[in-house]
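Take a look at this one; I'll ask things after.
One chain of protein is taken out of this complex; the other chains stay put.
Up next is chain A:
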Amino acid sequence: MSGIPKEFRGIIWQLVSKSKNFQLEEFYLHLKSESSIHEKAIKRDLSRTSFFTNVEQVNKAQELFNVIKSYSLFDPDVGYTQGMIFIAIPLIMNMSEAECFSLLVTLMKEYRLRDLFCPEMKGLHLMLYEFDRLLESYSPVLYNHLVKQGIKSSMYASQWFLTFFAYKFPLDIVLRIYDIIVTQGMESILKFAVNLMLKNEASLLSLSFDNLLEFLKDKLFNIYVHEEFINFKDDSTKRSSGSRFSLLPSSKSSNSTTTTGSAIKGQYYKLDSLVQDSMKINLDPVELTKYENEFENIYNNEKSKVDDIKQIKLENGNLRHKIKELETNYAKLNMDHIEIVQEMVDLKVTLPDVINDNEDLTNSIEQLKCDIQALESKMSESPSTSTSDINSKALPVEIENNIQELLKVNAEETERAVNLEEELSTLLEEQNTLEQELKKYSKSGGWFSWGKKA
């Protein structure tokens, strides 16, 4: 049992997983040309994955980008999640990009890898739970030690499961793990995980929190370093933990070092032993189902608890907000109250003065009213005299002129009357004289008589 030969790996993975799907591959060609909202993030993370800055096949970077981007379009609920790149790297190294896409889709859907990446990451939590239970049953001592140290599996094993060990472990190992996952299903990753813990049990039991986490991060596989390299072990661990993506560098370093030693290519790690040991871990499907049910219960409980807590916290927050509001309102009212009381006191102090002033003012007003009345009555008399004065000055000139004129006319008339009376008397005298003369003449016989008329 030495794993799938390198040259056939890609083909065999596809055959075993039945991922070959021309329709899907065709669809991929279509997706490849579309743009995704995750593009930026994918590009960013690809550039941060030094795998590509080191490797000769730089063109694979573009292919890998296409595959991951297309998957984010193909499965929008999952979109892009950090970790996917690590899953896809071993794939793209062994097949064309369309095939890689198709196999990725198969792993996600059929192997249920998707559950690990979906928004709530429920599949990841399930796997961590199953891992805990398995570890507990295989080595209660180790399990308890970890619990005592406050170390949870999610602190170190999340990245194992999310990347199929590709995040921190050497490529040789990762490829062998892939061989098993593809042929036996995703649960088999638990076998590797539990086996690694058991094989390192003694070391782990001797370590406490900080060192435990450090060890669990990238030293677990050291136990499978070939005896011939044990002398270089320290050196090589440094190298593999120092270089960012240890997939390639470690296999390369094994090549360069082996030239001096036994020259067995790629045998830096005892991969066969790793696989054999891991396969000894028994995953009873009945047990697994039991774990799954337990997890489901716990998960749902936890979730409703979290929801409750959220709800309560929200209400609490609202109430606290209200209390604060009320408190500020109360404080404001209190201030107003104090102000008003102060004002009242001030008023009470000044009130007698005000009353006095008021009385004074009332008196003054009375006085003024009297004065006004007096003035008013005076005012009502004076207007008529003044008007007659004005008339007596205006009229006399005219009237006097008239009177003067009339007097003149009168005088003239009187003179005329006097004159006329004088004329009349003269005329009467003349008549008398004439009558006497007439009488004289009539006595001497006259022709007519004036007698009758007198």
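A few comments on the model shown:
What we mean here is this: a residue touches a chain if its C-beta (ideal position, glycine included) is under 8 Å from a C-beta of that chain, and two chains touch if they have at least 3 such contacts; residues count from 1.
Rule of thumb we're sticking to: contacts and distances are computed from a predicted model.
Comparing "Vacuolar protein sorting-associated protein 21", "DNA primase", "Geranylgeranyl transferase type-2 subunit beta" or "Sb:cb470" against the UniProt entry of the hidden chain yields the protein name "Vacuolar protein sorting-associated protein 21". Checked against the hidden chain, the listed residues A:Ser158, A:Asn200 or A:Ser278 yield one contact partner: A:Ser158. The omitted chain makes contact with just one of the residues A:Arg44, A:Lys305 or A:Lys440: A:Arg44.
Per the touch definition above, the residue from A:Phe209, A:Tyr330 or A:Tyr441 contacting the chain not shown is A:Phe209. The missing chain, though absent from the display, is touched by one residue of A:Trp13, A:Tyr28 or A:Phe86; that residue is A:Phe86. Chain A meets the missing chain through residues 41, 44-45, 47-50, 53, 81-83, 86, 117, 119-121, 147-152, 154-156, 158-159, 162-163, 167, 208-210, 213-214, 217, 244-245, 313, 317.
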